[in-house]
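Here the complex is missing a single protein chain, while all its other protein chains stay put.
Now for chain A:
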Amino acid sequence: MLFDKSRLILGTGGANSLAALEEAIVAAETDLVTVALRRVDAAGPGLLPMLDRLGVRVLPNTAGCYTAGDAVKTAHMAREAFETDLIKLEVIGDDRTLLPDGVELLRAAETLVADGFTVLPYTSDDPILARRLADVGCAAVMPAGSPIGSGLGISNPHHIRLIRQSVDIPVVLDAGIGTASDAALAMELGCDAVLIASAITRSDDPAAMAAAMRHAVLAGRLAYTAGRIPRRFHALASTSDDGLAQW
């Protein structure tokens, strides 16, 4: 299963050094991390051996793709490189928002499912698009809380909850998380996992923030499964009036 060990997926983008990234992965106690595919001369050595040494699974992405065609090609290259059917499918609409292009995304998802991939699409917080992605056979949906790298948190919690109710597959909050409370909220809304990159890798102390996120995900999940009390307009005393002294 996708989240047997950890409900925190770590994105490896944004880290200052491989050493800092390694510390963050260890502190996050994750077993699934994203990687991108780039030309060998630009990619730099050492990432994959480090991930292998830590024993974490690789979730390749199609970052940088703007069309379904490019994303499908990249996914096939990723399967060849990493010997996994997992693919974090990203098809971006523009470089200012980095929000998904829903039309291209759905098209690419349909093709990759047919090609045997386990497709995890990065999508918008649109419940209808999430349902369409589930309908074509995606293994999970990964809605953005807010734009990638923005740290704005979950701008429409109601939509995340609607997505949770709209699909029977795992929901992974992907993008926008800024700090631990955002990750906890995602889990409290019913998400099965969160994917965090910048909030950890670009923090002042990535290892400490990774640990914070690990605790937040655990706390949020526990709170969700424990079942929160309903919100009330007025107070409800927790102490009984029975036996109250009369003066």
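Operating definition for what follows: contacts are C-beta pairs under 8 Å (C-beta built on N, C-alpha and C of every residue); 3 or more make two chains touch, one makes a residue touch a chain; residues count from 1.
Note that contacts and distances are computed from a predicted model.
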{"item": "Listed names \"ABC transporter permease\", \"Thiamine biosynthesis protein ThiS\", \"Cytochrome c oxidase subunit 1\" or \"Multiple sugar transport system ATP-binding protein\", matching UniProt entry of the absent chain", "value": "\"Thiamine biosynthesis protein ThiS\""}
{"item": "Contact with the hidden chain (one of A:Thr30, A:Asn61 or A:Ser166)", "value": "A:Asn61"}
{"item": "Touch list for chain A against the chain that is not drawn", "value": "11-15, 21, 34-45, 47-48, 51-52, 58, 60-61, 63, 73, 76-78, 80-83, 148, 195, 197-198"}
